[in-house]
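Quick one: structure below, then a few questions.
Yeah, one chain of the complex is gone here, protein chain that is, but the others are all in their spots.
Per-chain numbering from 1; labels A, B and C assigned in written order.
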Amino acid sequence: MSSAGTRERPTGLTRELIAMRVARELRDGMVVNLGFGLPTLVANFLPPEVTVLFQSENGILGYGAIIQEDARFDQDRINAGGQPVEIVPGAAFFDSAQSFAMIRGGHIDVAVLGGLQVSEKGDLANWLVPARGGGSIGGAMDLAVGARCLVVAMEHVTREGEPRVLEECTYPLTAVAAVKLIVTDLAVIEVTPEGLVLKEVAPGLTAAEVQAWTGARLRWTDPVPEMRL
Amino acid sequence: MSSAGTRERPTGLTRELIAMRVARELRDGMVVNLGFGLPTLVANFLPPEVTVLFQSENGILGYGAIIQEDARFDQDRINAGGQPVEIVPGAAFFDSAQSFAMIRGGHIDVAVLGGLQVSEKGDLANWLVPARGGGSIGGAMDLAVGARCLVVAMEHVTREGEPRVLEECTYPLTAVAAVKLIVTDLAVIEVTPEGLVLKEVAPGLTAAEVQAWTGARLRWTDPVPEMRL
Amino acid sequence: MEKVFPSAEAAIADVFDGATIMFGGFASAGSPTTLILALKHKGVQGITGIANNIGIGDRLDDLCESFQLKKMVCSFAIRASSAAKSRFEQQYRQGLVELELMPQGTLAERIRAGGAGIGAFYTPTGVGTVVEAAKEKRTIDGRDYLLEYPLRADFAFLKAHKADRFGNLVYRYASRNFNAVMATAADVVIAEVDEIVEPGELDPELVVTPSVYVDRIVKGDRHVIRWYT
Partner (left out) sequence: MEKVFPSAEAAIADVFDGATIMFGGFASAGSPTTLILALKHKGVQGITGIANNIGIGDRLDDLCESFQLKKMVCSFAIRASSAAKSRFEQQYRQGLVELELMPQGTLAERIRAGGAGIGAFYTPTGVGTVVEAAKEKRTIDGRDYLLEYPLRADFAFLKAHKADRFGNLVYRYASRNFNAVMATAADVVIAEVDEIVEPGELDPELVVTPSVYVDRIVKGDRHVIRWYT
């Protein structure tokens, strides 16, 4: 199953469409933390009837759009990705110890993190590419163990076509048995006590094709619906 | 040494004078926590050139005089003894977890607590009279282990003439080896690694008389000066 | 995510017999009197209460009128002075209600741990006293500490000054005390406030309890409590 290395990469959803699919998981009133990169895009695709509060681990509950105008840049008003952000009505500020008390204490409904690898037990690896060394943990390990629901948004395979969803992660872990839902450019996969369940496939793909690009056994019930966008 | 029970109680300083003597221990810029009862009076006797910040474990740094006027009573603006207090310029408020982080973390320069018994090793008993049962710990145990300098202000003997300064406390302890200075109506006693050192005696008393009312061995160098008021 | 309830009765409607309830407040400051009196009126039985104090500047003692309390976990319950006994004290002395006393800082830190996802912590407070009974003791860097576990509750009853409709809370003076920590450590958090405002009307720099912690808000009645030693 992990011998996909030489095949051409499948054509899946764009990053924006992955983010759009993740956004559908969010419900009105939720408190949500979005990690660096792809997860950040989720904020752009909230259904109009859904109001969520975005938490940023650097000490904001209630940030809004990224500020583009240079004149309104303020280096103290940034999210955890360093981006200048709007503050929404009903926001609150706090320090890092309070922020991680909030995160570790189970008060964040959903965290959306990027991933390098996810195992069929829900282990997540996202902080270090061994070949590159160094690494940065940031808030990822706390968010992974603390959020009530951890969603990983990532490309289904590496640039080289290697699966990122595996029986066991080969990269150093961020957290063990933490991931609940995997949303990729090819599929939506739920992590259950019985293993990985393929819930949705990207338009034009079959369940068997997704399985071929996946390094762990998927279970599904035919017909597997297309990803809801 | 502990057979003082049948003698007439010695005449020592008033509670106000004990408080006045304690006040001389305070230096400009110190952060000070005053316990219930006698210690509260210390605030009234600060030398004019000394400005200290009073911390109250219910969440105030910088409270001032007790408010007497009924019209200005505010049930949210009280010290840890429940007394309505003024808030001084430069004050700050915080919650109980933060307050005890401040106390336990060694940020309070001086705590002045009342005492039932103090041992020659600096053990303090002040939260429970066994015969009365029940008891209330309040902030005393945290203040006793957390303050950089713990001063106990109390009567030298019980109503029945039993010494309160002892080789070993017989009441349940508040903290072990915590007390640095004992100020009573009869004497000022320093707790040192070598035992109790009699530093000052109340006007009209000799060191030997103070020793007779004390249930542990005192050391001193003649002449022992009168208490500085 | 509507959090504003029409009455205290509605806000506490699902409190059940045998529930564990945290009550904010320190003496008269920040005590949730409207919610306490609604609980008295509702008449649920077998309550385990967690509060800094009972019977001093709070109305918790009212719950003893109909013997609603099974147990109190607090730092201050039995007054040292010969002041009038509370109903709680009377019932405690008759063996009709249990009392678990602990140091105030340990109580606050245990509640914080309960809300912050901390599994346990070592505190120096209580070493060498009755508090250490049956607790794990550990020497760290030459100092002794006791292992203390987190505290959580089914419900927390809070009193704040203002809330916005999202549930952000601001307090006044010394009324944050245990309210701010208890907000983080209960399954259902109910706040009575003097005033309810729209999101955006509270300065986010002033918010002490971010909205994520608060489930229900109700406008409280004005109860003046005059209590001090």
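By definition in this document, a contact is a pair of C-beta atoms (placed from the backbone, for glycine too) under 8 Å apart; a residue touches a chain by one contact, two chains touch by 3 or more.
Note that this is a predicted model, so its numbers are computed, not measured.
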item	value
Neighbouring displayed chains - absent chain, whole complex	A, B, C
Omitted-chain contact residue, chosen from C:Ala156, C:Val170 or C:Val214	C:Val170
Residue among B:Gly90, B:Pro193 or B:Pro225 that touches the chain left out of view	B:Gly90
Contact with the hidden chain (one of A:Gly134, A:Pro193 or A:Pro223)	A:Gly134
Touch residues of subunit B, complete complex, unshown partner	28-29, 31, 51, 53, 55, 61-62, 87-94, 100-108, 145-146
Contacts of subunit A with the absent chain, listed as residue ranges	36-37, 56-60, 73-84, 87, 93-97, 99-101, 103-104, 123, 127, 129, 132-142, 145-146, 172-176
In subunit C, positions touching the absent partner	109, 113, 116-124, 138, 140-141, 143, 145, 149, 170-172, 203, 205-206
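Assume only the chains that are shown with their structure count from here on.
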item	value
Fewest hops from subunit A to subunit B - one hop per pair of touching chains	2
A-C or B-C, whichever has more C-beta pairs in contact	B-C
Distance-maximising chain from subunit A - centres being C-alpha averages	B
Chain closest to the middle [Cα centroid of all protein chains]	C
Averaged-CA centre spacing for the pair subunit C and subunit A, given as whole angstrom	37
Computed distance of Cα centres, subunit C from subunit B, in Å	29
Touching two or more other chains - residues of subunit C	112
